[in-house]
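Shown here: the complex without one of its protein chains, the others still in place.
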Amino acid sequence: MTDLPLPPTSRHAPVVFGRTIVIALVALAVSAPWLTDANALQLGTQFLCLLTVALMWNLLAGYADILSLGQHMFIGVGAYAFYGLAANLSVMPHIAIPLAGIIALLAALPVVFVVFRLRAAYLAVGTWVVAEVFMLVAGRIPGFGLGTGTSLPLSTAKAMGATALDRAVSIYLLALAVALVAWLGTWMLLRSRHGIALMAIRDNEEAASSLGVNLIRTRLGVFLWTAPFLGMVGAITALQKMRISPTASFGFLDWTVFVIFIVVIGGIGSLEGPLIGTIVYFALRYALSDYGTWYLIVLGGVSVAVMLVEPRGLWALLRRWIGEDVIPVSHRAPKQ
Amino acid sequence: MQNDELLQVAGMSAFYGQFRALTEIDFSVAPGEIVAVIGANGAGKSTFLRSLINHAGTATGSVRFHGTEILGKSTAEIINRGIMLVPEGRRLFPSLTVDENLRLGWEVGRRDGMTADEYFSIFPAIAGLRKRPAGALSGGQQQMVAFGRALLASPQLLLCDEISLGLAPLVVDELYAVLPKLRDRGLGIVIVEQDIRRALKVADRFYCLLEGRVSLTGRPGEYTRADVSHAYFGSH
Partner (left out) sequence: MSEFYINVVLQGVLLGGLYALFAIGLALSVGIVRLVNIAHGDLIILASYVLVVLTQSFGLPLWLSFLILVPLMAGFGYVLQQGLLRHVTDKGMLPPLLVTFGLSVIIQNGLLEGFGADTRSFSGGALQTSTWQLAEGIYVGALPALTLLVAVVLIFAIDRLIYGSHFGARLRAVSEAPATAALVGLRVNRVHALALALVGATTAVAALFMGLRMNFDPLSGPGRLIIAFEVIVLGGLGNLWGILAGAILLGVAQSVAGAIDVRLQVLAGHLVFLLIILLRPQGLFQRS
């Protein structure tokens, strides 16, 4: 964009600006517990959870060419696992959350085995069917509130802090930790050998397979990678709401519909997209909260328009102005 | 003279995105004329043929058919006006029967030229295979059906892309023997061919493409082998 004679080592101003914003957001997220109240922290927890899920859905759709309509299954598995550990087995929440992630990963193993028998577009609906099965089964497990769900015991809440603010801070920090690990981990994954294979798939599937990239194994690996993070988000959400139920914990609308809109609007196939999409989503939710169904109609309409006009979303428009990735994932020679 | 031409191409360039595949092509075909387009791999021969029916990248310049500008019209409309392609690799619909493949040609065309009966009299070998799926036919038979699909569209200009590719010499002889018969019916024919000798034997005129430009044009007898070879390979 700029024709200014910059010295070769200096970056374009928009990139510096973009990176400053990202760093400022991270700094804000880390310092939030000392700056705000319990309500704001609850909202922040929701934001971080949704951001993590959006990142994972984007990793699948934008890099591994897997469109899943069933990732909410792992959120639900995480929530139910957390309840089983924290409420039934009295495991400390801080330990129960990573364990819930591991259980979600274990649940993902047979899922992968089944759904990857279906190809491409069929896999999308196939994952949805599996998520339905998980939800229906969750509603029949004795000791987990059956179809109506159940509340977490007060002892679990007390373990998170004495006051409402203390609890909100602890839960927020857990969500922040999961989000940061998910982001850093995924960023490193994308910069690794596997990440290069993924981007080769994204950019040219035929070329990637002729280069010997093992498509199936890489895809399976990415699908499994997302499960523990989604499981931990499910656990944190259960902890925050102090409740599990089949319809809420395995919520298709909350954890798949909104997430797809976030990623599509923000920009599929970039690390910046989910962040932008989540910010836009929360802004729209705030602005349109009184309009109920119209809110969803607008989100649906916008995402259809995005697919028709600029399938790489808002980030693609911004990137044209910025000129390069704000969160760089490829090993590129420095620009002149 | 110009108004007698069936097809008149002037200054046509073709692009795939940023890449320029053809540069300023001038080209013409008269009714009842066989024109060969020769050139090395990647010289732009297939792109040229497909550009004529608007099925390759984007083209600029002028393509007049019967004096009417057709550049930018849809493939379906151009075919309906009377230009039909026999595509490289035959490209039949393998699960459809021979009859169904032929019938599709009839449906997309002008429906006022060759009938199925006439076609079967030219290619009697196909008459017994009408109910077979096209995919079950031999390569040569498939090429004959691909010819038939194109001819039943009643073209005035027939474009043949690499019709000898992968076929036994005897079959190719049979196919090439048909071309003069079609010319005598008044069709203009453009053949793109790797086998230069065969192409120049049947053609009335030829164009040689080199890196997307016309490097030589004329009648087959006018030039020496060395001239053609130079136009074909460029200056080495």
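Read from first to last, the chains carry the letters A and B; within each, the first residue is number 1.
Everything that follows uses one rule, which is that contacts are C-beta pairs under 8 Å (C-beta built on N, C-alpha and C of every residue); 3 or more make two chains touch, one makes a residue touch a chain.
Keep in mind it's a predicted model, so treat the numbers as computed, not measured.
S.K.: Out of all the chains shown, which come into contact with the hidden one?
M.R.: A, B
S.K.: Just one of B:23, B:75 or B:194 touches the chain that is missing; which is it?
M.R.: B:75
S.K.: From the listed residues B:153, B:167, B:203 or B:228, report the one that touches the chain absent from this view.
M.R.: Residue touching the absent chain, from the options given: B:153.
S.K.: Among B:11, B:94, B:169 or B:234, which one is in touch with the chain left out?
M.R.: The single option touching the absent chain is B:94.
S.K.: Can you say which of A:13, A:125, A:215 or A:242 touches the chain missing from this structure?
M.R.: Residue touching the chain left out of view: A:125.
S.K.: Write the list of chain A residues that the hidden chain touches.
M.R.: 61, 65, 67, 69, 113-114, 117-118, 120-122, 124-126, 128-130, 132-133, 136-137, 140, 147, 252, 257, 260-261, 264, 268, 293-294, 296-297, 299-301, 303-304, 307-308, 311
S.K.: Could you pull out which residues of chain B are in touch with the chain that's been left out?
M.R.: 50, 53, 55, 74-76, 78-80, 84-85, 87, 91-96, 100, 103-105, 107-109, 149-150, 153
One rule holds for everything that comes next: only the chains that are shown with their structure count from here on.
S.K.: Centre to centre, by mean C-alpha position, how many angstrom separate chain A and chain B?
M.R.: For chain A versus chain B, the centre distance works out to 54 Å.
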